[in-house]
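The complex appears here minus one protein chain, its other protein chains still in place.
Moving on to chain A:
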């Protein structure tokens, strides 16, 4: 048996002998304690833990609380109640008691916090602040899990002691950081030369900070920049003005602004608001008015009074010299139309001249002196003459006019010449038939072209008018019955011509006369506005004068028509009477048809043709006058000698029924019977309102008498042997038949033979001999026109001599027979 085993045996023995501990159940214990309390063996205020397994006295609880606080300096009541295991209610009441008993403690939001805790927290904050140079209070509050207000209340008293920094807008900064930011702000503010919104500057600074500090860079609030900036401004480290708290205008910018405005304004004596807008001056008008009180503020520009003076002088000059001026050309381009009128209203001379009716303002900016307008009016009026007349000439063809004035934008000279050409063309087209007829007549045709050359752009109708004026004394007929008709025509044409003098036309004329006007449009989209204004101004006056002129022309025309028709009537009377007279003589030859035909033809050719020519051409002129056309005065109707083709064309130009009648007359003229011609002629004259006188006995006698006298005088003075014979024959007819005979050479023998039984034989013989000699002479003459050496010339000479020897005999025959 070893000792150890024995030992163990004894140990086991003693273990078995040891008294076993007695155990009470919890319930029993609780009841026991309760019993003890009932029996007042214990203090009444015994607390128990939340688990209910422990009893605790208040003093102990307080001790425990104090111990907990001492641990960290800050304890939440809820945590405390967990840690102590006592109901929150008791913990709170005891904590209250603890805090009241210790001034270094405070209950904040259910937490007990000691001053020492704050001190240590402040130290931590300071440490962190020195590290980061900037901390947001909100961040701190979140970190400490307290309200930011509390943080502020804690941090503020410790600033400068524990925390070496500065509190600004909810942020803590170290002085070094503050000075750095300050330096940045100063640099930025000094670098700014144009007005800037500070917020954008702060943003860029923030960006810069973040870039330099890297990802862990602290963010700086704009407010901090702003406060630094405000400080700098207050200290005068940066110069400028702050508007609305954010808009910073540096002093250097304001200075530059002012300098540039000053220099521009002093150099140009005007400045546009646009320029100021570009210089970022928000209210240019007020700015300028406050800076330059003497200046004049217009709608778009600000001008110095000297500008007005200059304009005034220019206008005065223009008015004095009877010219015009566009104020816009004098003023700078910035000056708009509405401003121009304003400036003009400020010009003393303009006001004075307008008041004195010496100048007219047109198109807002242009000033015309009255003398200039007057000159323009005169010239346009002159042009208008050509227009009005040519327009009358070309009634129903206004296209010609339009084309004539189409030459708008050409240079003046070119447009002049072209216009002249065109109008000449138009004119000549209209007068082509007339002209050709004139040439045939050969008299006045020359004057037309020459005048055309000399007269520059007084185009054709004008000279026609002149011509007509010359001819007015030659043509005159009573035309009182035609007046009413011409009046009607006048009214009608007046209406037309009112339209013809349109604004466009006037504008074109003005443009042609003064092309410089066209270049200066007031409104760029309408370069001819100025001209339009001017033409508007001129038009009423032009219309007035045109009407006046037109009336005089029409009056003149009617006067001339009257005279023309008078004249025509007179001539017609004479001629027709003559024809009738001669016609009677033709009755003698009715038994001899061959001779009769010859005689008829001769009569129609010699007597009727001039009558018809005269009638037709006069009627044509009359017709033109009636329509208001100026007719050349050199177209003297008595000179007319027309071919049959001319006659037909002229007669066709006559109005309707008259034309038909005229053609009938012409047909009759080509015929062989005088009677039919007379009938046709009568019809035509009736149609044209003229009278044909009938031949009565008395009139016939006087006519015959005068004819005979005339013839006798002719015979007695006649020296040409050949020409004597018809006259002798005519005189003999007059003596024996008392009829006036017009006989061509071919009919002489027939006519002479008819006198056989009337004359004494000797006389008859003499006549017949003479006749035979004349015939042979004429035959010889007609055959001899080739060779001089022929003996015919000798024979002609001898025949002539024979005839001439016979002449006195023949003359004596006639003259004696008449006297007997």
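For the reader, a short list of remarks on this structure follows.
Going forward, a residue touches a chain if its C-beta (ideal position, glycine included) is under 8 Å from a C-beta of that chain, and two chains touch if they have at least 3 such contacts; residues count from 1.
The rule we apply is simple: contacts and distances are computed from a predicted model.
Looking at the choices "Ribonuclease P/MRP subunit p14", "FA complementation group F", "Small ribosomal subunit protein mS29" or "Ubiquitin-fold modifier-conjugating enzyme 1", the name in the UniProt record of the chain not drawn here is "Ubiquitin-fold modifier-conjugating enzyme 1".
Checked against the full complex, the one of A:21, A:51 or A:212 touching the unshown chain is A:21.
In the complete complex, the residue from A:5, A:39 or A:244 that touches the missing chain is A:5.
Mapped onto chain A, the footprint of the missing chain covers residues 1-2, 4-5, 8-9, 11-13, 15-16, 18-23.
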